[in-house]
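Complex shown without one protein chain; remaining protein chains in place.
Take a look at chain A:
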Amino acid sequence: MSTPQPPLPQAAPAWQAETGSAHPAYTSPIPVVRTHFGHALASEWTKIRSLRSTMWTLGVFVLLVLGIGLAAGAMVASSPADMHGDSPLPFGFFGLLMGCMCIITLGVLTTASEYGTGMIRTTMTVCPSRGRVLAAKATVFFVLSFVITLVSASLVAFLHVAMLEGHGAGTPSGQEWLKGTVGVSLYIALLGLLSLVIGSLVRHSAGAITIMIGTVLAPLVIALFMFAQSLEGVRQALFEYSIPSQLSVFYSTSLTGSGPSGWDPLWIILGVTAVAFAGAYLLLEKRDV
């Protein structure tokens, strides 16, 4: 490989000649392209598709959503109970609730693993526009997780409708279809995006995953053990605004009667993610890599 180099031209005279002139002599024959957001998108797509962790987390996600969803459907189908015209879509909820942990993990890993491995220094050297890198990561991850969630949630929904037709299940309205597939997928993808942003803020995979899992589970768990009468209001709010409860709103089966309804959960997570994203963007520009 390293054949002996031919005698090199004398470096010293070149050195002295260069002292006066400010511009170096070397120009690359490779055409220089002005880089833009599209380049960063292509790069991030290569990055996310070339990792096994992506395949694992998304694979487990699909497995959970389909597996738990179908198991729930099968259980109802095998029981003699009649559904009295209720929509069959809410049975997809349990699979997605479990599955969102995978999306959270993938979101965190997309940013935090670059810090863990040191890859971020290579990335930020190649592209000093740090905001562009973060935006590209966010876009690629959001689209990927939205598409995967939409496909699996829709598949489960179709299967449920087919399985439970004979058990007195009603036909879901267009609105219910939209919320139970696109709405819930947007919510899950945004939750993943929030994880990605938290990963960028915390820069530590395990720490960021813990924070996100805590965010999903803690309000419900805390609310369960909040017995004091004076804390009844807080308890109610924790129940209503906990992420599982918000997720269930998309199936019109909120854990509580009041609280967010309709498309509210989507606007809530959109606002939170936007604020966190702005914070991560500013911090990324300011902090040392």
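One rule holds in what follows: contacts are C-beta pairs under 8 Å (C-beta built on N, C-alpha and C of every residue); 3 or more make two chains touch, one makes a residue touch a chain; residues count from 1.
Keep this in mind: contacts and distances are computed from a predicted model.
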{"item": "Hidden chain of the complex, named as in its UniProt record, picked from \"Fe-S cluster assembly protein SufB\", \"Sarcosine oxidase subunit gamma\", \"LPLAT superfamily acyltransferase\" or \"ABC transporter ATP-binding protein\"", "value": "\"ABC transporter ATP-binding protein\""}
{"item": "Chain A, residues in touch with the chain not shown (by the definition above)", "value": "1-2, 4-5, 7-15, 17-19, 22-30, 32-35, 39-40, 42-44, 46-47, 50-53, 113-114, 117-119, 121-129, 133, 286, 288-289"}
